[in-house]
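One chain of protein is taken out of this complex; the other chains stay put.
Chain nomenclature is as follows: A, B and C, assigned in order of appearance, with residue numbering initiated at 1 for each chain independently.
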Amino acid sequence: MIDKFVRTIADALADIRDGSTVLLGGFGAVGQPSQLIDGLIEQGAKDLTVVANNAGNGRVGLARLMELGRVRRIVCSFPRSAGSVVFEELYRAGKIELEIVPQGTLAERMRAAGAGIGAFYTPTAFGTQLARGKETREIGGRQLVLEYALPGDVALVEAWQADRWGNLTYRKSGRNFNAVMATAAKLTVVQTQHVAELGTLDPEAIATPGIYVDRVVHVPYGDPPV
Amino acid sequence: MIDKFVRTIADALADIRDGSTVLLGGFGAVGQPSQLIDGLIEQGAKDLTVVANNAGNGRVGLARLMELGRVRRIVCSFPRSAGSVVFEELYRAGKIELEIVPQGTLAERMRAAGAGIGAFYTPTAFGTQLARGKETREIGGRQLVLEYALPGDVALVEAWQADRWGNLTYRKSGRNFNAVMATAAKLTVVQTQHVAELGTLDPEAIATPGIYVDRVVHVPYGDPPV
Amino acid sequence: MDMSTWSRPQMAARVAADIPEGWYVNLGIGIPTMVADHVPLEREVVFHSENGVLGIGPAPPKEMVDPWLINAGKQHVTLRKGGAFVHHADSFAMIRGGHLDLCVLGAFEVAQNGDIANWATSENDTAPAVGGAMDLAAGAKRVWVLMEHTTKEGRSKLVRRCSYPLTALGCVRRVYTNLAVLDVTPEGFAVVDVAPGVSREELAARTEAPLRFA
Partner (left out) sequence: MDMSTWSRPQMAARVAADIPEGWYVNLGIGIPTMVADHVPLEREVVFHSENGVLGIGPAPPKEMVDPWLINAGKQHVTLRKGGAFVHHADSFAMIRGGHLDLCVLGAFEVAQNGDIANWATSENDTAPAVGGAMDLAAGAKRVWVLMEHTTKEGRSKLVRRCSYPLTALGCVRRVYTNLAVLDVTPEGFAVVDVAPGVSREELAARTEAPLRFA
């Protein structure tokens, strides 16, 4: 019997190694794998590259992980926001590396990693600072920039429902980066609000088929903060 | 009020021009936009490039369109099958051009067209006859082939349900190329088995959001042939 | 400034009036977000948000907030009948693939050739936040900019050539400011409309780029 559920967050994250690239789902407060991030803080892996849309908020979660000096490099689209105090401190002090990637290119680079595409030509960022040093090419009259797949060692994902095969649904805008990152890592770990009996999820409405999922922990933590 | 329903197939296909590239959804007997193809036969456009998985069966539908001399070129993954008699006749007689594309590359080239990606590097077909003359590149230790986006002028799509905004669901293996082609054409025309009241389709389970759909015709023709 | 200029709600309403039914539209963070409030629900315009929401409706009253439903500005929103959820790669496929009829962006500068700068305030800004701005500017069928005509210091934001780092090249079609509505044409900015009480001379004086009047 396939059963991807593991009992504890610690079990789910046990073998994440120093130097890993970790993909963190979520956008804003919605779809954040917050309990898995706390678990990663506990777990101890360091020298991490983190891929996420933002660079953390306040002093918890990703911000805390950074504050503990565990993140060597962050790849994101929107590092600076009202709450990104830890990131800004570390960045000014030269203690963290930053790669800024346009949000759609970030998503597409992970989609490419998940889909076995090595690189692709995109119009986004052509002629801008973010394309500096990158290959370009004109195709069909459009100027395009070459961008490479961005695979993760681990993806931390927040789902609404999961069954024992690892099939996932998300809730409303909680789908965001989660469903993309789930495809792009060697090890995909999921925290789910609800456990679904196998066969009860609509096969037409499974947003992430279990083929992309390795481990699931049941974390019924409730709604995102408003 | 947005209402993408049109009354007749003739209305839906009225402005397809000679020389168009037409994407035809469906795989096997499932998800074939058969009535739209019949409509295209009636409509009269010629000198067409057709993109489809197969090169037609028997002497109806796509095969009939080819037999009438309306298809200049076909792009497909599996031209020769038990029923592809018309294609074989035309091909041997030098009356139709053929571009064979691996099935996954075919899908990805249309996905790229729909997603604004100009070209991509894929491992499929590297070192084979189908990569002859194509650019290759090694990325991350893998040998990859450069493939270009494949956009259509028109996509003909078969859906299970549609609402007036053009949101679509498909039925089981009827999703196949339909959901990909719907994104890849300038004009996407849909035949749907069922009409759904706006707001009754689950927003988590809409396989093709209406943004990709231009016109919908209600064609309740029943099950595919077994 | 003693001219009678357009207020922000007026600017947003003006943009809203120019959006026909049936368009798929992404509204950038800031003033552009206000545009939605000025499109009556009966005129069906489908609003898109980068985080995978298509068919955004009006902001909910406080007691009706759904914590699972936000827009790209992280504000709580609603979903209209006919709305759909997709993931980030599919959402940006809509953007990059040219499926949005319109994107309305804020900007630091717009150049007379349609270049836009709206993401970083200097070459030396070490950690600017680009978000989805470059994807939207490069991907939408039409880009309109909605912004104040000048900076707080009175410097023109309509320029001959952008001095801030670019977001995308030559993509802006139209600019709505508190002073005027201007089209970007091959010959530069063409004035479509001027705020009441603002003269051509005053407008030209507050605009670095040359203007063409119809």
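By definition in this document, contacts are C-beta pairs under 8 Å (C-beta built on N, C-alpha and C of every residue); 3 or more make two chains touch, one makes a residue touch a chain.
All values derive from a computational prediction rather than experimental measurement.
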Query raised in the report: In the intact complex, which of the depicted chains does the undisplayed chain touch?
Result: A, B
Query raised in the report: Any idea which of B:Gly39, B:Gly56 or B:Pro102 touches the chain not displayed?
Result: B:Pro102
Requested in this report: In the full complex, which bits of subunit A touch the chain not displayed? Write them out.
Outcome: 1-2, 111, 113-117, 163-165, 167, 183, 198-199, 203-204, 206, 209-212
Requested in this report: Spell out, residue by residue, where the missing chain touches subunit B.
Outcome: 27-30, 55, 77-81, 87-88, 91, 98, 100-105, 107-108, 110-111, 122-130, 143, 170-180, 207, 223-226
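Note that only the chains that are shown with their structure count from here on.
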Query raised in the report: What topology does the chain touch graph have (line, ring, star, complete, other)?
Result: complete
Requested in this report: Considering only mean CA positions as chain centres, point out the chain farthest from subunit C.
Outcome: B
Requested in this report: Weigh B-C against A-C on C-beta contact pairs and write down the one with more.
Outcome: A-C
**Report entry** Cα-centroid distance, subunit A relative to subunit B, in whole angstrom
**Finding:** 33
Report summary line: Distance in whole angstrom between the CA centres of subunit A and subunit C is 29
Query raised in the report: Of all the residues in subunit A, which ones touch at least 2 other chains?
Result: 108, 122-123, 170, 172, 207
Query raised in the report: For subunit C, what residues touch not just one other chain but two or more?
Result: 79, 85-86, 89, 92-93, 95-96, 139
